[in-house]
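All protein chains but one are shown at their positions in the complex.
Going in written order, the chains are labelled A, B and C, and every chain counts its residues from 1.
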Amino acid sequence: MTDVIEVNNLTRRFGRLVAIDDISFTVHEGEIFGLLGENGAGKTTTLEILEGFQKPDRGSALVLGHNPYTAHRQWRDRIGLVLQESDFDPVHTVTETVSLFAGFFSHPRAVDETLALVGLTAKAKERVGRLSGGQKRRVDVALGIIGRPSLLFLDEPTTGFDPIARADFWTVIEGLRDEGTSIVLTTHYMEEAERLCDRLAIMAKGQIVAEGTSSTLISEMGATTLRFELPRGLGLDALRAITGIDFVLRDNLATALLGAELQSVLRRLMTWAESTEVHLHRLEVLRPSLTDVFLGATGNDR
Amino acid sequence: MSAVLELRGLSRRYGSVQALDELSFSVPSGEVVGFLGPNGAGKTTTMRAIFALTELDAGTILWNGAAIGEAEQRRFGYMPEERGLYPNMPVAEQLEYLGRLHGLSIPRARAATRQWLERLEITDRAHSKVEELSHGNQQRVQLAAALVHSPELLILDEPLAGLDPGGIETIGAVLVEQAKSGCGVLLSSHQLDLVENLCESVTIINQGRLVVAGRVDDLASAGHPRLAVRVEGDRDGAWVRGLAGVTVSEVAGGEVRLVLEDENDSPRVLDVAARAGRVTKFDFERRRLSEVFREALR
Amino acid sequence: MKGTYAIVLVAVVVLVRLALRRRRRRGPSGASTTHVTTSESAREGTHNVVALVCEREIRQRVRGRMFRAATVVILLGVGAAIVIPSLRHSHTPTERVGVVGTLGADSRARVAATAASLGVKLHVTSLATRAAATAALDAGTIDVAILNGDSLVVKNPLPPTSTSSATQFVRGVAVALGVARAQSAAGLSSRQIATLARATPLAITSVHAGKSGRAADPTSIVGVILIFIMLSQYLGWILVGVMEEKSSRIVEVLLSAVRPIQVVTGKVLGIGLVAFAQAGIILVWALILARIVGSNLIHGTAPWALASILVWLVLGYSFYCWIYAAAGSMVERQDQAQTLAFPLTLPLIFGYVISLTTASSGTAAGWFKVFAYIPFTAPFAMPTLVGLGEATWWQFSAAVAIDVVCTIALARGAAVVYRRAILRTGSRVKIRELRSHSH
Partner (left out) sequence: MAAAGYPISAIAFYSGGLTAYGLMLGTFTSVMVAVVGAREAGWLKRFRASPMPPGAYLAGQIVFNVIVSIALVVVMMATATLVYGLRPRADAYAAVLAYTLLGVFCFTAIALAITRVMTTDEMASSAGPFVTIALSFTSGVFLPPDLLPHWLVTASNYLPLEPLAQSLQHALSLRVGSVFQWHPFIVLGAWGVAAFVAARWTFTWQPLRK
């Protein structure tokens, strides 16, 4: 597997503020790589360096084998950008705006096809200034993918999308990945990161505080919670006898933190419930979510 | 009796587009009401109509049973979708100004400004210009602008868009607090999971028409029991195929959502799942708002 | 003369006071004034909202770096314009004449006589060649060159409207030398020539007793220029200011609480007060400096001429501000506003040009008087007529009345346009839409 992005010991300062503090990571070809972090954690600065808008103070970034800051037009032809600011010349129509940008690339996607991909076909003749916030964002995305990029940067692409549009967008992005496009994504939606990202890095205060696939990150977070309403007449001791582990009562729910033994405990419990025809109300097996991972990693867990 | 905002038979046409079509619903005070709908459903038009920023072809909007005049309007708070603040004016001064436009005296406007900056954790940015703030902080200032005069009704267009989890938590807590203290809160959002946690009831519209309105609890508990199951290594939910009494409602991101005809089928499902791989999630779920939403718009 | 200063000073002080009092109100200790506490009552009048909007406008303007920089630049510029000439030499200007070739004693005497009649000093240098004269003109060491007594060369073309002593001198010399040449060609006797040389202009009397005996009226010229500079600068602020509130979308928040007419009225009022305060400061500064260095800036100005200039400054602003506010509400980008700026200035330029030409010529044509009653041109034309002594008090009042009535009508129309247009983005506002729903 080749790497489309190679970042080594990247540092960027603005005056006394260290925006990026010695970070290193790689993005493989054909994967969706997520960059998560709170506002101001250094995501946008990192993206700006990778996109060639800023020069790092120290360290190196290679994007598609080139230094983005000095790369030529041919390099830009292979890069797609969805920037965070979503401001356009309000008097042009959607088609005009997208066609203009199509003209900049050497082998662009057809404008109609692109608009269909982002779900803007019905708004093609509308002036950009009259679109709603979510619709403007789709124009952004259209501009990002119009040039058939081999590497696509998406900076919070679905802000303002309605749930259906977001789900559609995810399908589009997965489709692009399946075509072989490598994608770097920042987002505030953990659901989105969990669904889309093959690998992700969480940034806090300019550093990468966690990196890996979402499932590794989640399992590294530790235990899964098993809980249910304690059936009437059953004590914690009796429960221990049935399952072989200790439960505590929390919020009126019998609760236990489990690791690898989850499978066996659950099976014993289920068999017991079935055989005694006891109904286990509100049974839940909760693994930590990416939100928990995020809040834990950025030091915001309560 | 607590105050209530009533919208009755709102209609508005823009050229060939019927933005609002006989839309009626109400927002009781003391509650956070979620206002949902796909892009272009007419949410923003409705919210603007409450402040007479859009003229209606038909329909009336009542606050406590009476038409909304200037004085009433001044006691509402509004956060428009496209954020609007003076970019080159310091935060605190701007909030004070807006408070005074809503009829506060100087000392009260100043005190309210201080209080909200503190509550929204942006006291250190009080003297920065709005354009110097991060997106998340601008959003907080925008919310403070809607709150500074202690409104009786809050109309918020996408107040949570683009916020990180920390910001969502702060702003969400403020909104719940406001509702508890008797304020009516109507907020539009596309983040249904957040709306689910935040709102007591929701109103869903599509193409300018009301589709569903009701309490989140009622909407969620309606229908058959649901399960969300995650089996390690499984992506397409193949293991669930052929299970009787079970319908698959969604397979996404390695997670399978099932609708059970009978709650007692759950051990059987777990068995099958466990045979397919290690079970890492096995949740009895309420019907999620996103499902309600999707079904409503189908 | 003393009276003039007094009037200008009082006017300026009042304006500055007004602006400062509003600024002071925001001071941290200034938990002030009865008018704010009344706003606590639920029934808040239009007046208070307008005052608030106005106050914010003033505060933001005065605080702006651009505003301060511009004010300092203007003050320095005005200061330099007044001080430098008076440092350079005494009160009588000197005309420096370069002579190429020979110039007869008779011609020399005529040049000297022309200088004397205009009250300027004469300094004559001899130059070897035409090229040397051109170089000297370009370098600015001489003002005019006489070539072999039969042609004159100056550096830049003489402006047609100019009444300055420099231009009059060149024209006078041209006429005098032309006459001398004609005389010598006519072959007259020396006695006849001497008689002709002593020729004096005939006395001119007028049928109607006039107030202004001079050809051009310097007060009107200065006044018309002042009104033009101020209007073209400050009206631009309104255009851009209204557009900014639209493009930053703050207006949606404002209009959720207050009425459009309150926002736009507060805005033009605020900008107007800042404008008059700035102009007042500049004027006071100019007058003080002029006094100190003894410049004859507004020498001999009649107080009523000055008063009429100030009146029309206010009236002109009040009239045009609505046009600019309405225009600002219809555009949504800075560059669109700039594109609009020039065409919007055209009526101002037209009024300015005809008034300046009339003021310089010293007589007002019949058609010009018509323009003194049209609100677009009245701010320039009426003060010019006043300066020329060609407007009676009732004519003046009639023009004011017409202007006020038109301003009120225009303000109403502008408010409707503003209300319909200010929340629209992404599409041009159609005229039809501006008219419909107007109530």
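Keep in mind that, in the parts below, a contact is a pair of C-beta atoms (placed from the backbone, for glycine too) under 8 Å apart; a residue touches a chain by one contact, two chains touch by 3 or more.
Model, not experiment: these values are computed from the prediction.
Only one residue in the set C:Leu158, C:Ile292, C:Ala365 or C:Ile408 touches the chain that does not appear here, and it is C:Leu158. Interface note for the absent chain: among C:Tyr320, C:Tyr352, C:Phe368 or C:Phe396, the touching residue is C:Tyr352. From the options A:Leu83, A:Leu176, A:Ile218 or A:Leu295, the residue with contact to the unseen chain in the full assembly is A:Leu83. On the side of subunit A, the interface with the absent chain consists of residues 51, 53, 73-74, 76-77, 79, 81, 83, 85, 87-89, 101, 104-106, 143, 147, using the contact rule stated above. Looking at subunit C, the residues touching the absent chain are 64-67, 70, 73-74, 77, 80-81, 84-85, 88, 140, 144, 150-154, 156-162, 164, 166-167, 170-171, 174, 177-178, 221, 225, 228-229, 232-233, 236-237, 240, 244, 333-335, 337-339, 341-342, 349, 352-353, 356-357.
To be clear about the criterion, only the chains that are shown with their structure count from here on.
Looking at A-C and B-C, the interface holding more C-beta pairs in contact is that of B-C. The chain with its Cα centre farthest from the Cα centre of subunit A is C. Per-chain CA centroids place subunit A at a distance of 22 Å from subunit B.
If you average the Cα atoms of subunit A and of subunit C, the two centres end up 62 Å apart. With centres defined as mean CA coordinates, subunit C is found 57 Å away from subunit B.
Shared contact sites, meaning residues of subunit C that touch two or more other chains, are absent.
By the touch rule above, subunit C contacts subunit A in their complex via residues 332-333, 425-427. By the touch criterion stated above, subunit B contacts subunit C in their complex at residues 48, 51, 53, 55, 70-71, 73-74, 76, 78, 80, 82-89, 97-98, 100-108, 145.
Contact residues on subunit B toward subunit A in their complex (touch as defined above): 37-40, 44, 81-82, 134-137, 158, 161-167, 190-193, 230, 232, 252-254, 263-264, 266-267, 270-271, 274, 278-284, 290, 293-294, 297.
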